[in-house]
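Here's a slice of the assembly, chains where they normally sit.
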Amino acid sequence: MEAHMRKRPQRKRRSPRLGAPPGTLVADPQARPPRVHIIAYGPESCHEEDIEDPQAIRPFIEQWPVVWVNVDGLGGGEVLSRLGEVFGLHGLAMEDVMNVPQRAKVEQYGDTLFAVAHMLSLDGELQTEQLSLFLAGKAVITFQERPGDCLDPVRNRIRQGLGRIRSAGADYLTYALLDTLIDHYFPVLEEYGERLEALEDQVVRQAGVEVVSQIRQSKRELLMFRRIAWPQRDAINSLLHEETPLITPETRTYLRDCYDHVTRVIDVLETYRELASDLMAMHLSIISNQMNAVMKILTVMATIFIPLTFIAGVYGMNFERMPELKWRWGYPAIMFLMAAIFVGMIVYFRRKKWV
Amino acid sequence: MEAHMRKRPQRKRRSPRLGAPPGTLVADPQARPPRVHIIAYGPESCHEEDIEDPQAIRPFIEQWPVVWVNVDGLGGGEVLSRLGEVFGLHGLAMEDVMNVPQRAKVEQYGDTLFAVAHMLSLDGELQTEQLSLFLAGKAVITFQERPGDCLDPVRNRIRQGLGRIRSAGADYLTYALLDTLIDHYFPVLEEYGERLEALEDQVVRQAGVEVVSQIRQSKRELLMFRRIAWPQRDAINSLLHEETPLITPETRTYLRDCYDHVTRVIDVLETYRELASDLMAMHLSIISNQMNAVMKILTVMATIFIPLTFIAGVYGMNFERMPELKWRWGYPAIMFLMAAIFVGMIVYFRRKKWV
Amino acid sequence: MEAHMRKRPQRKRRSPRLGAPPGTLVADPQARPPRVHIIAYGPESCHEEDIEDPQAIRPFIEQWPVVWVNVDGLGGGEVLSRLGEVFGLHGLAMEDVMNVPQRAKVEQYGDTLFAVAHMLSLDGELQTEQLSLFLAGKAVITFQERPGDCLDPVRNRIRQGLGRIRSAGADYLTYALLDTLIDHYFPVLEEYGERLEALEDQVVRQAGVEVVSQIRQSKRELLMFRRIAWPQRDAINSLLHEETPLITPETRTYLRDCYDHVTRVIDVLETYRELASDLMAMHLSIISNQMNAVMKILTVMATIFIPLTFIAGVYGMNFERMPELKWRWGYPAIMFLMAAIFVGMIVYFRRKKWV
């Protein structure tokens, strides 16, 4: 039913493992093979590397203050399950990583925090990509469905040492990733704002039936956006109030800001949904108005000429004895009568403001 | 009113025992005779058996770590009431077992947990079957309305010793049953997604009045699905937070996952309900558009030809003194006048973009 | 506005005593004179009697474990106020007894529990009757508006000693009365289910304007039902959680069951309300579809014949010089032209799928 379903139907329709025991990691056969990339950094420097064997991550964790392990592609279950072992990630959480899409959420498994969030992009239709994130001590492990994301600003800040990210801990990195992800909701939202504006113009210019499909398409995508954004807010809120030493009070201040952003997204989203609903009503109303105008023209024309045509028909009859036909002024009299009827009708309709 | 009522009206219309004292077990005379099946298992092995006399279950409970007693068919109240005695099941709970359908719920009766859940399947229309479940110490007793269910994955995992089910307790079995049941909601949900997609295509292709019935049918079934899913979520939530030693903390982690699944079901369900409502509005809008187009054609034709026909009628009158009729260029002049009116009308309607 | 208002307008319009001090017992002059009936019972036996003077109840209370005093008819304020004195019932509660209808509720006045509930029946329209109930120690006092109620099952269970009612206390009797009352909501609900089904059939068979009135009537009665059922649920919930020694923990288990029943009623009620709303939309949609079909027929007929009639009119003109009229093949040529126009139009409309 959803917009992107048409493009990748097999993906969307994957139900949670039917029949397999919970925690079973069955990679989607169509998922891309994973690419593991590491960024390790401290206040002084940072180091990046692509990694083949998850075991190779251990020394980084010992040496660097913060290690960000990013995995693009969820295929090849073996690499992922070994990663899970290295960091002691819970089977149910790994299952949620691999069975996309999940609802946004934050869950605590022992001393690990697990978060699900969604990256949005507009490529004609609304595209979603799940970002699964573990905060495990000094390490942040993120899983994405495919290469390419909206997190480059964070990478640049780490590489160039901008802001306080290099001197802060793994919890701040978690915040920075979520915040960047949510900030990328705004351009998407603005695109919908423009679409609705364009649709309104079309509706007012009395476009045809295809505008209905477009309004509906926008409503559907806003509905989908909403289904992403509301759990996202709940998740960030629960992160904000989670009783865990993993998140420092200072980072909580930043998370509050992030919560604020997602609340703004939801505010605008709800407004847009209401505006889109109104558009449909407005369209119906304009169609009705127009039909009314059409009906009036038809009624005016028919009401004026039908009686006149009848009169002409009467004097077109071939009775032998129709004395009027032989009167000297018969023809002008009838023409005058018809003109009088015509003028009378026009006056009547003018009073009704139809003409 | 509901879809399946038409098929088995006597079933659905059974009110709770009118007049009988609470806890009275009156078997529905049309219900199937019960078939009692036992699966007893431990970390090492498992054993299955069909049982006639409920008393024969006792030795199993003493010997095996976990015993799952499954009853298919709710007829023949005697077997059921003796089962209730063996496990000390409360009369009110047994009443809910036999008077289907009940709302999904979790209730504690002494040291027994009682849960009601619903299995869904789509066989043209949405079919529901109540699964009643007791968690009583080492035993799990389940009651189903008829043979055939969606729980075979759990049976297979027990038989083949997959996952941690054989080494876990009766509370984990409870979780596994509920989780499997809820996972089977997803294919049903996807079926509705496809139906709505098909309906939307029909609406856009301007199908007739029968599409209205189909949209309504989908809305009604989604409403029914919703009435199943919301209490289900509440029930799992209360199971998650029930203060009882029957559920271990570890199983609660799994139940949280199960809660998550049912929340996703509800999310999608609400979206579908909204989309189905929009479909009706879209249908109305398309009908209006189409009527508008029809009206325009009629109006154009009538408005152009009615005056022309009138003019022709005038010169068809049989007055003796109609000088125009005798003019040399009378006929061509009138034809030219009518052509001019015709062209003028066309130009007018073209400007209005009706033609 | 409500359905039964038309039948007994004076009753419904009684505002709470305007001007009188609170607690004033002014009997409705049109109310029936009260008939006081006593059922006193214990584990061994039971005794029934009609009573004239409320004072005569005292010995029963001393002798029997439980006494149920039932009053049919709220007229003749004197008997009622003396009853109030015997049991020490609060003036505000007695006012609520006599000024029907009140909202369902449970209130504690000192060591007396006061409950208001509503009996429903369908006699063409939805009929309500208030049941006011006091639980005062060993006695349960119930007030009804008129003779005849749905509580006979409870009476039979007392008389025949079925179930545990004779061995339980007055709180269990309170539960049994409320439970029986709520169980009688189900047949009413089912009746509405059938009515909606019948209405849907009518809507689909394109019934006229009277179906609108009937849908509205159903919606109104469901609205009224809802206004009865929601406070009823709240009342039972507050009874369930009221901190009072009057209700034993065992009876609370039964009340939970009763709460469950009323929740099911509300579930179905809300579904029916939504279905009734959809029916109206469906009706509108079917009307629109039908109008569309009518319009198409009119447009096809008019669009085909109006130009043809015009052509015939042209050659019906009486100009002296109309060379076509004298051509040898003039008539067949014109007939052929008209046939061609006819066929062309048919082809055009067939392509548009109007014919």
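Letters A, B and C mark the chains as written, and numbering starts fresh at 1 in each.
In this section, a contact is a pair of C-beta atoms (placed from the backbone, for glycine too) under 8 Å apart; a residue touches a chain by one contact, two chains touch by 3 or more.
Source: prediction; values computed, not measured.
J.: Total copies in the full assembly, please; the file places 3 of them.
T.: 5
Note that in this section only the chains that are shown with their structure count from here on.
J.: Tell me whether subunit B and subunit C, two copies of the same sequence, contact each other through the same residue numbers or different ones, using over half shared as the line for same.
T.: Shared-number fraction below one half, so different.
J.: Using just the Cα atoms, superpose subunit A onto subunit B and tell me the rotation angle to the nearest 5°.
T.: 70
J.: From the C-alpha centre of subunit A to that of subunit C, how far is it in Å?
T.: 41
J.: What whole-number Å value describes the gap between the mean CA coordinates of subunit B and subunit C?
T.: Measuring from centre to centre gives 25 Å for this pair.
J.: Touching two or more other chains, which residues of subunit C qualify?
T.: Answer for subunit C, listing residues that touch two or more other chains: 316.
J.: Within their complex, state which residues of subunit B touch subunit A.
T.: 152-153, 156-157, 162-165, 176, 179-180, 183-184, 186-187, 190, 192-194, 196-197, 200, 204, 253-254, 256-257, 260-261, 263-264, 267-268, 271-272, 274-275, 278, 281-282, 284-286, 288-292, 295-296, 298-299, 302-303, 306-307, 309-310, 313-314, 316-322
J.: If we count contacts the way the header does, which residues on subunit B are in touch with subunit C in the complex?
T.: The touching residues are 1-2, 5, 13, 15-24, 90, 92, 95-96, 102-103, 105, 107, 109, 208-209, 212-213, 216, 219-220, 223-224, 227, 231, 280, 283-284, 287-288, 290-291, 294-295, 297-298, 301-302, 305-306, 308-309, 312-313, 315-318, 322, 324-326, 328, 330-331, 334-335, 338.
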